[in-house]
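Everything on this sheet refers to the single structure shown next.
As you look at this complex, bear in mind that one protein chain is not there, while each of the others sits in place.
Then we have chain A:
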Amino acid sequence: MASSRRRMLLKVIILGDSGVGKTSLMNQYVNRKFSNQYKATIGADFLTKEVQFEDRLFTLQIWDTAGQERFQSLGVAFYRGADCCVLVYDVNVMKSFENLNHWREEFLIQASPSDPENFPFIVLGNKIDVDGGNSRVVSEKKARAWCASKGNIPYFETSAKEGFNVEAAFQCIASNALKNEPEEEIYLPDTIDVAAGRQQRSTGCC
């Protein structure tokens, strides 16, 4: 019963370099709004969205993160319990693509999911609209090859500005998050009061 309540909530983390459009993707998906203005994100912030899936209603909790390290001063405790991790890069910036590996590894280390091999990631190549695609430097083929090499990560090309493929990407995110086996920390209440036991031991030392 407890797990059923939990399963109504799906936690998704969006990671990627500064300026690749993480906040814009989230805003486009949740609020259907887009702004060309660049505004840095500070710390971690989430929005929720209800999604219908296989006749059930889920709440998608989408965590947008700061791409700039100096705005992530408290660390990444919020990774905990994530059901899916979305890696975003800008198809017009090579470095942001090269950093995907770093973001993926960082996530696996910090969130330490029980089955890192099969943890659901999704890669989004964003800003495909820029300059009619003329300023693009990362080809779809290259991105797909990388995704394939990391255990067939699903890949989407998106434009948060034009709303292109955003809905489809998040549908995939939701379904993969749902497939992720929850890591229920099975808690069995101890008959011994933990706090009391601790106190006893420490007084014993004195």
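The working rule: a residue touches a chain if its C-beta (ideal position, glycine included) is under 8 Å from a C-beta of that chain, and two chains touch if they have at least 3 such contacts; residues count from 1.
Just so we're on the same page, contacts and distances are computed from a predicted model.
Per its UniProt record, the hidden chain corresponds to "Vacuolar protein sorting-associated protein 35" from the list "Bardet-Biedl syndrome 7 protein homolog", "Vacuolar protein sorting-associated protein 35", "Hyaluronan and proteoglycan link protein 1" or "Exosome component 5". Of the candidate positions A:118, A:135, A:149 or A:171, contact with the unshown chain belongs to A:135.
Touch with the hidden chain on the side of chain A covers residues 1-2, 5-6, 8-9, 23, 30, 33, 35-43, 45-48, 59, 61, 66, 68, 70-75, 77-78, 80-81, 130-132, 134-135, 161, 185, 187, 189-190, 194-195, 198, 202-203, 205-206.
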